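One chain of protein is taken out of this complex; the other chains stay put.
Order as written gives the chain letters A, B and C; numbering starts at 1 within each chain.
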Amino acid sequence: MKDGNGRMQAAVLYSPRDLRYEEVPLPAPGPDEVLVKITTNGLCGSDIHFYKEGKLGPFLVDRPYIPGHEACGVVVREAATPGGPRAGTRVAVEPGIPCRRCALCKSGRYNLCRDVVFMSAPPINGTFAQFAAVAADFAHPLPQSVDEESGAFIEPVSVGVQACTRAGLRAAASIAVIGAGPIGLVTMLVARAFGASTAYLVDRLPSRLALGSRLGATAVIDASTTDPAARVAELTEGAGVDFVFDASGSSAACASAPALATRGGSVTIIGWPEKSVFPYPVESIIEKELDVHGTNRYANAFPRAIALLASGKLDVHPLVSHRYTLNKVTEAFAFAADHPAETIKVMVRSE
Amino acid sequence: MKDGNGRMQAAVLYSPRDLRYEEVPLPAPGPDEVLVKITTNGLCGSDIHFYKEGKLGPFLVDRPYIPGHEACGVVVREAATPGGPRAGTRVAVEPGIPCRRCALCKSGRYNLCRDVVFMSAPPINGTFAQFAAVAADFAHPLPQSVDEESGAFIEPVSVGVQACTRAGLRAAASIAVIGAGPIGLVTMLVARAFGASTAYLVDRLPSRLALGSRLGATAVIDASTTDPAARVAELTEGAGVDFVFDASGSSAACASAPALATRGGSVTIIGWPEKSVFPYPVESIIEKELDVHGTNRYANAFPRAIALLASGKLDVHPLVSHRYTLNKVTEAFAFAADHPAETIKVMVRSE
Amino acid sequence: MKDGNGRMQAAVLYSPRDLRYEEVPLPAPGPDEVLVKITTNGLCGSDIHFYKEGKLGPFLVDRPYIPGHEACGVVVREAATPGGPRAGTRVAVEPGIPCRRCALCKSGRYNLCRDVVFMSAPPINGTFAQFAAVAADFAHPLPQSVDEESGAFIEPVSVGVQACTRAGLRAAASIAVIGAGPIGLVTMLVARAFGASTAYLVDRLPSRLALGSRLGATAVIDASTTDPAARVAELTEGAGVDFVFDASGSSAACASAPALATRGGSVTIIGWPEKSVFPYPVESIIEKELDVHGTNRYANAFPRAIALLASGKLDVHPLVSHRYTLNKVTEAFAFAADHPAETIKVMVRSE
Partner (left out) sequence: MKDGNGRMQAAVLYSPRDLRYEEVPLPAPGPDEVLVKITTNGLCGSDIHFYKEGKLGPFLVDRPYIPGHEACGVVVREAATPGGPRAGTRVAVEPGIPCRRCALCKSGRYNLCRDVVFMSAPPINGTFAQFAAVAADFAHPLPQSVDEESGAFIEPVSVGVQACTRAGLRAAASIAVIGAGPIGLVTMLVARAFGASTAYLVDRLPSRLALGSRLGATAVIDASTTDPAARVAELTEGAGVDFVFDASGSSAACASAPALATRGGSVTIIGWPEKSVFPYPVESIIEKELDVHGTNRYANAFPRAIALLASGKLDVHPLVSHRYTLNKVTEAFAFAADHPAETIKVMVRSE
């Protein structure tokens, strides 16, 4: 993404807690890119992580960049190469652009491409701005029935779609989701849309569990007071659930997941545990012949996430806990950083 | 199923159109069987076929037998072998008992067992009776949330579950169902429960298409006035749908199915076409790299059908077009045989 | 592929039977393309078809073009874009270049891309020339252990890899291949490399069946004297084989395939039958719950074909029936066109 002619307003992170809403050059789309006027951004936990810590995994905020990768908007300039969305098309922005040429890209797993360029992973600019240049085929048209906030949710819903797809989730199955943050809750909703007939939700925050109940959890389990494995066993006549999803980000919770699974079941890990290496019950994997699936972002998930939202199979609006406008984006970041337990999803709307 | 001590009332088919509601010996359960007091039966098209024609495929009505295989009831005598449902348990009856010992049984495809014994396939007795003896593990417990009529629907819903499973149906996919009879409609409902986001329904009877619309079809196509392939192409921007299901029983309709599928899509055939061999567009299978899946009854589908109904993912009550009591069972058969276009599902309830 | 500076020799097909070996412009590689000095070409049946008929399916020889798409060579000019094979690298040429941007490309099924550009499908030039420009990532490096003729066989071996992959071929399975032409024989060899433990081969030409026996068929069946279904039943104790492959190009043979499959088995169609629509035993698909898989070229198969050949899992040399040099290419085409029964694979080597 090069600089184009013209200027726009954007949120620029300079260093931890130093986020500025300021004027920057308009991006200059390449021949295969469209220019998108961003209308809505969701605030992701990773944005907040960079905001608070200045780093995440291998990525380091060592120069100013624009955060944000949960966005939708409207195409305002078409790509030079034909075939992409026309001007005026509402689109969701898929933020990771792969090389398209390696064996992983060509076999459909482009999320694992070693050369993927991911918007908002510093120093690559993201979407907390008035405009963004996006590869034409990664700007996914939104039908009328998907509103702006749902459009900004396509990215996290795609994380859930990837998790349920990697899990091989079957309709009529029972599931347990560990972690009732935005990703855990979205995964539960997506799993329901995939046909899961029973869904247990595990967390330690009563407010999140209450939200989970409202969103349709069959039962919720407060891990601060109840042993999840024992409770799941009780709820399933000793069997355990068919599919466990770990979206907790906690190494201890991640290690507890196999105990919740039934024989022949599976565990899908979405959240990155806070430690890389930690004690894990491998024997349980063997004895019950479990499958453990890692998931890393998504591939080919955006169109499916859009189809699910467009057909009314899930409703993400109850997850929006706070709303800001783009000119208050610094307040939005500060609030989310300081109130992790209160915020589920913060939405930032360009006026 | 041997005769036991005692008598019961049952519908006995002697020859075409000669169905008698009469007293017969109570069945005597084997050591692995439970005795089920049948509460509700659904009338299947194959029952009607035997009623009208006296034969179907390799099966011939050459001596009196009891039809019926869409039934639920209550266990009134437990199996001698422990582990099965207890007396008082409401159960759905899975009617095909396999050998459990051949390679197909042991690998999970017991519906293909060469030695399967199928209730109501003459001369094996079925469920239009006050009682039936059922292998304990083929008497599937029903939760409270599944009422009697839904319980009698578990069998046809299992046909839909098998079809969607064989198809490898993915959530967020588009589907087309050819044939809006009971199986086609149930398959559409099951596909929705599996997460299909778009569902087109094709038939030639406006009344059935109207019911399909009420049941949630995205669009219905009257094949008597509209070319289904052209209409599906129009609805999908030329692409076709991801999954086609043929439940028409018509050879011409079955041959039309591949034209509705997108590149890389699939066609699943549920209904037995009226001819065995007929012109079929194999080139389309090759060019679009389609998968064509045959389905033959179901394996491991009853528990999943029950879970879907129990969790409210589908509602089959709108499919019940007529209701009878068991002592009027001969009237039920006669009506269904004479009014094929008007009847969707006829339910027969034991008082 | 544009014209570059310089000239080269090539085989140019003007119209049926009018193939000329003449000087043409050197192709000019684009920035993502390498220039490959072609060392060996295999003659494909489709090349011969165009040579004899001037058309095939939707493709028409309405202006001069270069045939050939089973080729290997050496990179003589690297791509401007980095990452591709270096000069001097021996490569096999994958001839179908997809758009890389549509949903089919991004999900790994790029062979189904609606915008694929296929070398040697008129009017696109192919490889019967001294040089060809090839997308850098479709020029697949060959290890030392793969000689030139094997390199020219990577393309047809990839057809077999695609077929076995689409079939979901399991090791230790039994297979039957209908059609003992080059593709049928290669598919049998690939299936063996995939672990098929029993392989039956069906054809009507005794010479081809004899070659099949030498290549390791468990048994061969002469369909001109023996009913294949009856013979396969006899060989498999009535069961049929797990996987049937039809590479016959005959509609009648294609329609006979389901009868050879066991319950729960599959039929994979590789050869395009001479008719588009023909009587097909759909009932058998349903009764035995078969899967029918179409295959259309290949995706992600070249690296696997190379790995199989490099590791010695199959030996394609016995399939080479005739050898020519490029300056005798017109003789090679004429011979193959006039002696279909005698030729298995004709190899054309550049001096």
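Quick notes
Definition applied: contacts are C-beta pairs under 8 Å (C-beta built on N, C-alpha and C of every residue); 3 or more make two chains touch, one makes a residue touch a chain.
All of these numbers come straight from a predicted model, not from anything done at the bench.
Considering the whole complex, the residue from B:Ser107, B:Ser207 or B:Asn327 that touches the absent chain is B:Ser107. Although one chain is not drawn, the whole complex shows that of A:Asp3, A:Glu287 or A:Asp315 it is A:Glu287 that touches it. In the complete assembly, the contact with the undisplayed chain comes from C:Ala305, out of C:Val74, C:Ala305, C:Val320 or C:Val348. Listed residues B:Thr236, B:Asn300 or B:Thr330: the one in touch with the omitted chain is B:Asn300.
Residues 32, 83, 99-103, 105-110, 136-137, 299-300, 303 of subunit B touch the missing chain (whole complex, contact as defined above). As for the chain not pictured, it touches subunit A at residues 104, 109, 111-112, 114, 166, 251, 254-255, 263-264, 269, 272-273, 276-296. If you put the missing chain back, the residues of subunit C touching it would be 161, 164-165, 169-174, 190, 193-195, 197-198, 218, 303-305, 307-308, 310-311, 313.
Basically, only the chains that are shown with their structure count from here on.
Between the chains B-C lie more C-beta contact pairs than between any other two chains.
Averaged Cα coordinates give subunit A a centre that lies 40 Å from the centre of subunit B.
Residue positions of subunit C touching 2 or more other chains, listed in rising order: 109.
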